[in-house]
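Before I ask anything, here is the structure I am working with.
Here the complex is missing one protein chain, while the rest keep their positions.
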Amino acid sequence: MLKTNHTEVAVIGGGIIGSAIAYYLAKDKRKVALFEERKIGSRSTSAAAGMLGAHSEYKEFQHVYSFARSSQLLYKELYHELKEQTGMDFEMKKGGLLQLAFTSEEREERNSLMQLPAVEWLTREEAKRKVPHLTDQIIGASFLKEDVHVTPAIASNSFSKGALLLGAEIYEFTKVFSVVNEYSHYKVNITQGSFTADQVVIASGVWSNYFFQQTGLMNAIIPVKGECIAVLNDQLPLVHSIFHDQHYIVPRNNNELIVGATKRWDDWNEEPTLEGIEMVIKKAKEMLPSIQGMRWLRSWAGLRPQTFDGFPFIGEHPEQKGLYFAAGHQRNGILLAPGTGKMIANLISGNPVNSEWVEAFKIDRLPSAVSIGRG
Amino acid sequence: MLKTNHTEVAVIGGGIIGSAIAYYLAKDKRKVALFEERKIGSRSTSAAAGMLGAHSEYKEFQHVYSFARSSQLLYKELYHELKEQTGMDFEMKKGGLLQLAFTSEEREERNSLMQLPAVEWLTREEAKRKVPHLTDQIIGASFLKEDVHVTPAIASNSFSKGALLLGAEIYEFTKVFSVVNEYSHYKVNITQGSFTADQVVIASGVWSNYFFQQTGLMNAIIPVKGECIAVLNDQLPLVHSIFHDQHYIVPRNNNELIVGATKRWDDWNEEPTLEGIEMVIKKAKEMLPSIQGMRWLRSWAGLRPQTFDGFPFIGEHPEQKGLYFAAGHQRNGILLAPGTGKMIANLISGNPVNSEWVEAFKIDRLPSAVSIGRG
Amino acid sequence: MLKTNHTEVAVIGGGIIGSAIAYYLAKDKRKVALFEERKIGSRSTSAAAGMLGAHSEYKEFQHVYSFARSSQLLYKELYHELKEQTGMDFEMKKGGLLQLAFTSEEREERNSLMQLPAVEWLTREEAKRKVPHLTDQIIGASFLKEDVHVTPAIASNSFSKGALLLGAEIYEFTKVFSVVNEYSHYKVNITQGSFTADQVVIASGVWSNYFFQQTGLMNAIIPVKGECIAVLNDQLPLVHSIFHDQHYIVPRNNNELIVGATKRWDDWNEEPTLEGIEMVIKKAKEMLPSIQGMRWLRSWAGLRPQTFDGFPFIGEHPEQKGLYFAAGHQRNGILLAPGTGKMIANLISGNPVNSEWVEAFKIDRLPSAVSIGRG
Partner (left out) sequence: MLKTNHTEVAVIGGGIIGSAIAYYLAKDKRKVALFEERKIGSRSTSAAAGMLGAHSEYKEFQHVYSFARSSQLLYKELYHELKEQTGMDFEMKKGGLLQLAFTSEEREERNSLMQLPAVEWLTREEAKRKVPHLTDQIIGASFLKEDVHVTPAIASNSFSKGALLLGAEIYEFTKVFSVVNEYSHYKVNITQGSFTADQVVIASGVWSNYFFQQTGLMNAIIPVKGECIAVLNDQLPLVHSIFHDQHYIVPRNNNELIVGATKRWDDWNEEPTLEGIEMVIKKAKEMLPSIQGMRWLRSWAGLRPQTFDGFPFIGEHPEQKGLYFAAGHQRNGILLAPGTGKMIANLISGNPVNSEWVEAFKIDRLPSAVSIGRG
């Protein structure tokens, strides 16, 4: 139960989005309580590889690339700030990302991306100098120098520990069943009882869908399940991440490679299947053929929260003042967490926020005539 | 999502209680759908040692010993029935249980227990012939021959698999947020959407508390967390379970011993702590001193659903017809699962049920003047 | 260190072969010490699925089918005997094995097998009545009713625990470096020091190769690595094992399926690779297509000890009296353990042993002109 039965802001969900929100709110001197059904940074957060792919997802971000990029840049200062405060190190790993191109069409699709200063084109030979075991089938690769990666579970716990040090209350193993508007405040019903909050932020990933529906919003958040594996690299080291067509190979500190990920629409089961693992191995071999001889470590799955247009819902409910959503970050939750945390904190504090972002992420936006593909 | 958007009976909770209910309902040819937030038989069910302690808990059962005993006896037929149907074997392990007595007071408290045919008194020497490494500090032990044990996670999955074969639908990774009475039926809201059911059975262990409160019932279900460890017995075999003062050592098929359990009131955190583990080791050494040299395997914790008088809530809601509860089985969920499953099936089908049980377990019973101790 | 510095028989290796030998020797009232580098029943023993395939391997056994069959039958009495003594249950699971036939050639190759009383031919329809999800691509299946299975790690530990109860000494975490013939006895050098034994039995699976070479035997024992996976069967139950072309799907008590196994010659690495896992999934899907939707649990690998002709080496060294080998059981170690244990005990005690078996398994037999294929 809460230390008192009231808090200023209640954040529902202790994944990386909720953790970042709690951190930025606590920095703004808000009295925050964070509620997580299981453990901080578990489930979809832990399942992520942690790539900060502001450029690898450039095409998808469209006019909100600036949001993605600013969130990516926030990680640089957060790394030192949170390490200093919490003693934790979320392993921001340099090396960047090689986005492979197998055809000249793929090369051409990236024309505008290639104009950006953090992006460089590598010929096949140049790419293979960076990753000697890379497939011979590519024509080249975009080298996205700033698309580094972090270890998501640690990043999420760094945020929540940082928030704790700034006075936030963190409640794990606490399940929220409903959020009820009681005029001057919200009543939040949890397994243990209930408490009240002036503001509520729903940041429960795909499980936000229920609250969404309950508050009369028409939009849905559905899962796109991703299956991943980890392998032990007993061959030459891999310093750069490799990426193609939503599949990736990401090196960790300890010689492990994180390899993912499938895309299964509307599958709520959080465990990997045999066919998912088969697909992940197949795609990894296309990028790095020698990976087939590496040793198996483990497999897992996570649910990406998908929205109709691929952009997250970040904003206040149009009718219920004080009720915010920050969910639907799809496969970019790790990248967008600092930006989301800062934006929510600014919205709650009444600070100015880039109006283009507000518009792009508003939670009652309508689907355009053309719905998003399953790209 | 459901195959259709309506079912006859919705069971909320896929622990051993919910699984047994689904099985008995399916045997009664009900169209059943079982909803489990994680995996069948996980959490508190998996955390249990699986002792069928109708006699070791004799004092606590009081006038409903007959219910406990009949549930214990149901396991004998279920073992063969479910093995035959599902190919699964929930490892009903003979050997019974030695309930140690360290003082003559403890011996005397068991006078009425000792009258029962399945119970035998062993002197210290007789007890040590059965378990040579037993502590010398006892004066003797009650030998409860029929308090055998099962492997709870397998038992729970056997029930759900049996139900599946009889036509039930099993939905794992499906979270229920609310159950709404809509006159002729109930609307059940899940993450994925909603569906309707003629009857609903809440069997969510301690997490049933929320639904309880929501339907106007005054009683609470609170957790009594139990911390356990498993050790590898590299010494002489242990054929019998050992029990004293709610602490136990239970042998599994594979030479592992399950050792438990602490009692932490109102602790919702599902992971063991250092002090809990210290306590479990201390108590185990009091019973079996040589266990201190055995090898560590792992630790875990589970939440026992505790009610004000120690009896479960099994029955229909007094005002909301068609809404049933089957929760609050405290540390006896495994033992009481078949009895509970059968009772709920009979209540729903309108078959006769022992009126003493109905009375003892009814969900709106009032606390007597003297509340239950934390024994 | 040993309790004394001398033992009658030293058994080197605590897998299922060494454990069974220790058990049968202890039953013969020999003073036995068993030495295992890691833990009893780990490595190749734990990696095995546990099928007792006297008939599924009928073609390979040739003239020593009688040995395989008698070992299979020994399990029936051992199951009750060891359960009684040790309280352990190695889960001998009925249901037998369906050996699939995809072509009429496969059917014909089994003509002599099909004459045996424990074997029955099933048409495709009959086979699919037993396993509804079986592939449609088969023409039928041999139903090998007595090729049941056990859980290998538990079986191995039951043997060693049984031996312990009969007075044997069991030393885990004890590495043997060399065995030196000192005329009247053998000196066994272990990490901790050394001790002497009248007789020594090398039962170290593929790692026996070193001792083999050191004692002047020309034959080699090489690994054939097998990679396996476990999956959670959340579909209809599987009661029978399924087998084809050295690949299998074996159901355990708890709803898990054990799926294996690749054959990698001369690979000493004990961990699975991505390509191995890919192959196991591919072959499993050919037998049971719906398995692709089942949930991943884990993967592992084990080293089968392969000999030049596929038969184990069981017997006394031709020159060094008192030095025995029992190794090279290839993929049939679990099946042949009781037979091997009994045979070694009989050889050491001077009891009669089937001369055909002695001949077939003698450790200095010569390769015939035609060497064994890699079938």
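So that you can tell them apart, the chains are marked A, B and C in the order they are listed, and the count of residues begins at 1 in each.
By our rule, contacts are C-beta pairs under 8 Å (C-beta built on N, C-alpha and C of every residue); 3 or more make two chains touch, one makes a residue touch a chain.
Computed from a prediction, not measured in an experiment: that's the story for all the values here.
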Hidden-chain contact residue, picked from the options A:57, A:106, A:172 or A:227: A:172
From A:161, A:263 or A:331, residue that would touch the chain that is not displayed: A:161
Contacting the left-out chain in the complete assembly, out of A:8, A:91, A:198 or A:286: A:91
Subunit A residues touching the omitted chain (full complex): 85-91, 93, 95, 151, 153-154, 157, 161, 164-165, 170, 172, 234, 236-239, 251, 253-255
Sites on subunit C contacted by the missing partner chain, in the whole complex: 172-175, 177-178, 189-193, 206-207, 209-210, 213-214, 268-270
Touch residues of subunit B, complete complex, unshown partner: 229, 231-232, 269, 271-278, 281-282, 284-285, 291-296, 298-299
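The definition used in the following text is that only the chains that are shown with their structure count from here on.
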Most central chain, judged by mean C-alpha position against the global CA mean: B
Interchain centroid distance [CA atoms averaged], subunit B/subunit C, Å: 39
Rounded Å distance, subunit A centre to subunit C centre (Cα mean): 48
Residue numbers of subunit B (touch at least two other chains): 172
